[in-house]
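Working notes, structure below.
What you see is the complex with one protein chain gone and the rest in place.
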Amino acid sequence: MDILTLVGLLAGIVILVLAMLANASLLTFLNLPGLAIVVGGTLAVTLIKFRLATVMSAFRLAMTAAFTDRVARPADLVREVGRLAQVVRKEGILGLENHTTGDPFLRKAINLCVDGHPPELVEEALAQDTQQTQERYEVAERVFRGIGDSAPALGMLGTLVGLVQMLNTLDDPSSIGPAMAVALLTTLYGAFIAQMIALPLADKLQLKAEDEVRNQVLITTSMRNILRGDNPRVMTELLSSFVVPEHRTGLAPEREG
Amino acid sequence: MDILTLVGLLAGIVILVLAMLANASLLTFLNLPGLAIVVGGTLAVTLIKFRLATVMSAFRLAMTAAFTDRVARPADLVREVGRLAQVVRKEGILGLENHTTGDPFLRKAINLCVDGHPPELVEEALAQDTQQTQERYEVAERVFRGIGDSAPALGMLGTLVGLVQMLNTLDDPSSIGPAMAVALLTTLYGAFIAQMIALPLADKLQLKAEDEVRNQVLITTSMRNILRGDNPRVMTELLSSFVVPEHRTGLAPEREG
Amino acid sequence: MDILTLVGLLAGIVILVLAMLANASLLTFLNLPGLAIVVGGTLAVTLIKFRLATVMSAFRLAMTAAFTDRVARPADLVREVGRLAQVVRKEGILGLENHTTGDPFLRKAINLCVDGHPPELVEEALAQDTQQTQERYEVAERVFRGIGDSAPALGMLGTLVGLVQMLNTLDDPSSIGPAMAVALLTTLYGAFIAQMIALPLADKLQLKAEDEVRNQVLITTSMRNILRGDNPRVMTELLSSFVVPEHRTGLAPEREG
Amino acid sequence: MDILTLVGLLAGIVILVLAMLANASLLTFLNLPGLAIVVGGTLAVTLIKFRLATVMSAFRLAMTAAFTDRVARPADLVREVGRLAQVVRKEGILGLENHTTGDPFLRKAINLCVDGHPPELVEEALAQDTQQTQERYEVAERVFRGIGDSAPALGMLGTLVGLVQMLNTLDDPSSIGPAMAVALLTTLYGAFIAQMIALPLADKLQLKAEDEVRNQVLITTSMRNILRGDNPRVMTELLSSFVVPEHRTGLAPEREG
Partner (left out) sequence: MDILTLVGLLAGIVILVLAMLANASLLTFLNLPGLAIVVGGTLAVTLIKFRLATVMSAFRLAMTAAFTDRVARPADLVREVGRLAQVVRKEGILGLENHTTGDPFLRKAINLCVDGHPPELVEEALAQDTQQTQERYEVAERVFRGIGDSAPALGMLGTLVGLVQMLNTLDDPSSIGPAMAVALLTTLYGAFIAQMIALPLADKLQLKAEDEVRNQVLITTSMRNILRGDNPRVMTELLSSFVVPEHRTGLAPEREG
């Protein structure tokens, strides 16, 4: 559970709502036609730009990537593959068969090794998977950056529509203020969707993509070492560069008695 | 038929029209001189920037790319070339002659093979075709991005012209509002053309270019394998990386009895 | 004569002038001090940014590149070098001496061949020429993009000057409107120069550079083939990738009886 | 102590405060809800974009990088490694053991050499450290550029909220001015945070990263030379390209008597 995404999102909304309540009722900031222009229009533009399937898989990925924390910490992974290397030294490759792991990429890597495929094929298959992971994240990031571009533009379109309507009915001076307030609301909605939701989620997707790809490269590297029969301690030493310095203590597996 | 482009476009227009009708008649939003400035001016600028032939072929490509769905799904292509590989194994290259396919690039590839050209020449000819496909899409994308740049600029020019006219005739206060509304309309037109039509179409062209190029690379790769006499199942295995994971079941051709 | 550049430019101006005349006299839109700020200021800034010689050669190149159509069509070039290859096959290299061509680059290439220079030197000399062509276009494009950056900035400077002047003389309310109209004119001038002239010309220069460089590469490639003594029909086949598919019929030279 | 960062920051604030005091009390420029929107909102967005640990380590790095001057001058480093090379020539690698240095990277390099690791391993370990230094700076720079993007956006959001509130309460004309002033304050806060703090710090981080990486490359290069047993004077000559010309006198170690 990546609690901070939720905390950030809620904190941003709470701060904004409190500021809105300072001098007016929340209803002042609600305008359904305006919401329809910005949200509906952004959705319409997004459907022109991308495929429906692409948009939906982008939203699914954003949910899991932004709100959960399923990406393992590199230090834990280094320890886990260190234990795997010790198992292989003692029992051979087939000893891996009984290892249970929470990481689906590591599971696939182990399966490929246990199935007896040659090392180059294992490495190529894992590399292809990593590339697809990267592309899936990139497309999702592109969808959210696209929303972050379109929402403020639709907001401006809505404000222009509102201004034109207001300017054509200037007869009643007392209505100018509220009409203009309503016109500005779409700009507010567009800026909010872009700046508080779409663009931060795109940045988070980029960060998570970097993390997940780094973990997959770590696993691929360790599998190469294990299949080559490297010493577990030497392998751990090499993999330590994937771990931030503060977490590097206690990475090495205990010496095989 | 890529129905979503049309749905998105219509949805965007309907939402906007409904918002316009909320407080005013649609006629309020129609200003023919303003439309002439934005549409005519953008067209004029586009003619300076590009050649007439380039602009027209960009529009044609955008129509087919955005509104039709002629790009085959990779999974179908993998199955089709899998069957081709089986045919070649049984009957030799000339067995391909009777194969009918809906994909013009695959048709060309088959013709080149059947004509007995050496493999390197087949591959080079197909690679040249792919490069031209890519360039044709890129030029079309550039045309639409150019329109997406020029339309808002022309809209602003129109608004400036309207503002100057209005400011010179301030005598009648009651006319200020409507005159300013008319001035703002060109900005509205420019933003609409750029944000709802030109830029989303440019993005769609980019997406379709990626799809079509990926398909052509898939076909070129498979032809190389077929001419080399690779095992159909091994080839399918290799090509599966072109297919998203969810569609990978049932790719391999049935085992030759 | 690249008539479309002129048509586009005139059409843009006509549309804008008609829109101006709709509600006011053209004189309303003429403000000499404002023109002096935008045109003079942009020129001044351009002189700081570039050298006088650079600016002048950029303007000369823009004139020939934007308003004339001296770049040959690739299909015509392929036919011409096809004929040259046939001549060389019959009469040897010296047979080229009598060939008259409208393309200065092809002329130079022929001269280099006839002079008996070794093939590598011919190719290197032509490649150097192509690089210089490219650099000359790039500098010219940079000059026009620079004007496209500076003109709107100078326009905004002029509007700020006008606003400050107006705000200091608010005593006479009836003068506010016209004074603000005058202030806005410099923004209008800047946007017009950038969006209708400088930036489209920069784009056209980019397009023409691509065309001219592609032609020169085509000629250099064909000269390599001719000096190597390749079969004219094979050479034409190879060069056909420089030609858009629609124009590829009838490229090959008639078979030598 | 990089005193100039502090001087610049204080000077900027003093100038702005003096300008504020010119015509109004400082209290006019204080609006706590506005501050909450901009500072709180930017923090919330930053927490969505990055991890809490990332943000905190970015702030820590910015403090040390911007306000201290711990990066050694290249000239001093060249002199120090020159002396080390002389020591190694006289006493062998183990002679380095007694050398005390203020630079932690040089300390690590010496330790690796003294521990008797092979030269390639020493170089690879140092190169990995340099890469991590670079990545740590890059992430910190990204955090501050992100703040520089979000703060003005949040400022605009706050101003829109304030404008909508004001426009709904136009009854009392005398309150319009102050209400609008308050609405503008969030834009002011956002621009101040971005332009005077976040973006300059991001630039400074970039500069310091370049300095620190250059020093680490210098040290890695010198260690390679020392382990190869190069002549100290020749090594100094080679390293002099890391030093700006003005500081190059007296780099070479004194000739070993």
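Per-chain numbering from 1; labels A, B, C and D assigned in written order.
What we mean here is this: contacts are C-beta pairs under 8 Å (C-beta built on N, C-alpha and C of every residue); 3 or more make two chains touch, one makes a residue touch a chain.
Everything numeric here is computed off the predicted structure, so don't read it as measured data.
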item: Contact with the hidden chain (one of D:93, D:114 or D:191); value: D:191
item: Touching the absent chain when the full complex is considered, from D:36, D:93 or D:207; value: D:207
item: Interface with the unshown chain - residue positions in chain D; value: 4-5, 7-9, 11-12, 15-16, 18-20, 22-24, 28-29, 66, 174, 176-178, 180-181, 184-185, 187-188, 191-192, 194-196, 200-201, 203-204, 207, 241, 244-245
item: Absent chain, residues of chain C that touch it; value: 33-34, 36-37, 40-41, 43-52, 54, 128, 131-132, 146, 150, 153-154, 156-158, 160-161, 163-170
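Just so we're on the same page, only the chains that are shown with their structure count from here on.
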item: Inter-copy rotation, chain B to chain D, in degrees (Cα atoms; steps of 5); value: 145
item: Interface composition of copies chain A and chain D: same or different, split at half; value: different
item: Whole-Å gap between the CA centroids of chain A and chain B; value: 27
item: Length of the line joining the C-alpha centres of chain A and chain C, rounded to whole Å; value: 44
item: Multi-partner residues of chain D (each touching 2 or more other chains); value: none
item: Graph class of chain-chain contacts, one of line, ring, star, complete, other; value: line
item: Contacting chain pairs - touch in the sense defined above; value: A-B, A-D, B-C
